[in-house]
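With one protein chain removed, the remaining protein chains of the complex are shown where they sit.
Right after this comes chain A.
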Amino acid sequence: MRNTRHRRWTASIVAAAALGLTLTACTGDIAEEDAGDVDCSDYETYGTFDGAEVTVAGTILDLEADNLNKSWADFESCTGISVEYQGSSEFEAQIAVLAEGGNAPDVGIVPQPGLLGRLAAGGWLIPASEPVEANVDEFWSEDWKQYGTYEDTFYAAPLMASIKGYVWYSPAEFEEKGYEIPKTLDELTELSETIAAEGDHKPWCVGLESGEATGWPGTDWVEDYMLRLNGPDAYDQWVTHEIPFNDPQVAAAFDAVGGYLKNEDMVNGGIGDVSTQVTEAFQTAGLPIVDGECSLHHQASFYETFWNPDGGDEVTVASDGDVFGFLLPPASADDPLSVTGGGEFPVAFRDAEEVEAFRAYLSSDTWANNRVSLGGVISANKGVDPQNASSELLTQSIEILQDPETTFRFDGSDLMPGAVGTDSFWKGIVAWVGGEDTAQVLDTIEASWPSS
């Protein structure tokens, strides 16, 4: 009896020890990396801190999160500030709840100016310090600074950027069949009709499915057409509700998009009929281009990484490669270049020197070049050398963003109140593609616009 009990004890201790060892093996001790040969001269302006910690949260995950951590590793070892990043796909839904409960991280990387405004209105945000504002005045356009501002108080500098409104195509197919890259929206229509008339396949492939966010790729279409057909002023009035959502100008943009998305001759190349747009995941919707079953796909610059779903570089993204993108053209050839896009804003919830030092670093050209060099993303920071970008398309995107002639407008649905921008606009697109007429859909969205 005594002996058995003794053995049981031994067994559990051995099991616990084994478990402990196994868990230890999983952790990998990343923090042990040596910081020996870092040139700290770029980081002297931020000062040094002993044992300070800054917690950061955002929507950025996986590989992108690793790159983010790498981009400030030198900053950490030079200043002594330890930065803890935690990514979550539920960040946008939870950040306001966390802030209200006093549990917000020190810095939140907010991907929507609308959400930034809501957090600022709640009184939870710390305005940006002078070094941050100085960096923004130096490196960003006035448009971008405005998106980090709420009621005349400047809260956060922009971080990274993406350009929406690329039309992806196969350069090889264009060359073989003699298609030209369209210079106006009318030429785009003609090109689409030519491809459709050849009868080989439908010209456009579209995927709107994205879980509960289903419909958002359609809002990008409408925003692009709204900006190009009606100009930046009408666009601003539209997102701030100075003109109603069912305004004739908005209806015109919807109908122009409807010429493709609601047209059985135009969609859905390589996938099926019009109704399949809603069930096709946006991640895979462009891939029929590679198989020659579709010619055109409208999606943001980030789609570059989606062409090789299994990794690797089998499909080359280049102007002489398998696929490449051209910007959705302006309404008439002599219109200035206007693009829609997105970006993030690191807002602060804690008033501390180390937090502001970190935010000042994020708004600097040093950080932007560091991050862009790691690949896959771009920034609208004017201090970025476009050649640092990891691909031809991204280099081209940075040049577009840095060009003072470019009219840049933020993704409209990110600027509208959540009830519209992340709910009724998405649902409206789904119902509209599903057969509801434009007027009915616009009235429904207009009615959902919150009164206060």
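Following the convention adopted for this analysis, a residue touches a chain if its C-beta (ideal position, glycine included) is under 8 Å from a C-beta of that chain, and two chains touch if they have at least 3 such contacts; residues count from 1.
In this section, contacts and distances are computed from a predicted model.
Engineer: Which choice in "Purine hydroxylase beta subunit apoprotein", "Sugar ABC transporter permease", "Membrane protein" or "NADH dehydrogenase subunit H" gives the name that UniProt lists for the one chain left out?
Structural biologist: "Sugar ABC transporter permease"
Engineer: Would you mind spotting which of A:Asn103, A:Thr279, A:Ser319 or A:Ser332 touches the chain that isn't drawn?
Structural biologist: Final answer for the missing-chain contact: A:Thr279.
Engineer: Would you indicate which residue among A:Gly47, A:Pro309, A:Pro336 or A:Gly434 is in contact with the undisplayed chain?
Structural biologist: Result: among the candidates, A:Gly434 touches the missing chain.
Engineer: Looking at the full complex, which residue from A:Ala96, A:Ala172, A:Val290 or A:Val315 touches the chain that isn't shown here?
Structural biologist: Of these options, the touching residue for the absent chain is A:Ala96.
Engineer: Just the residue numbers, please: which parts of chain A touch the chain that's not shown?
Structural biologist: Touching the chain left out of view, chain A contributes residues 23-24, 26-32, 93, 96, 118, 211-212, 214-215, 271-273, 275-276, 278-279, 417-420, 422-424, 427, 430-431, 434, 444, 447-448, 450-452.
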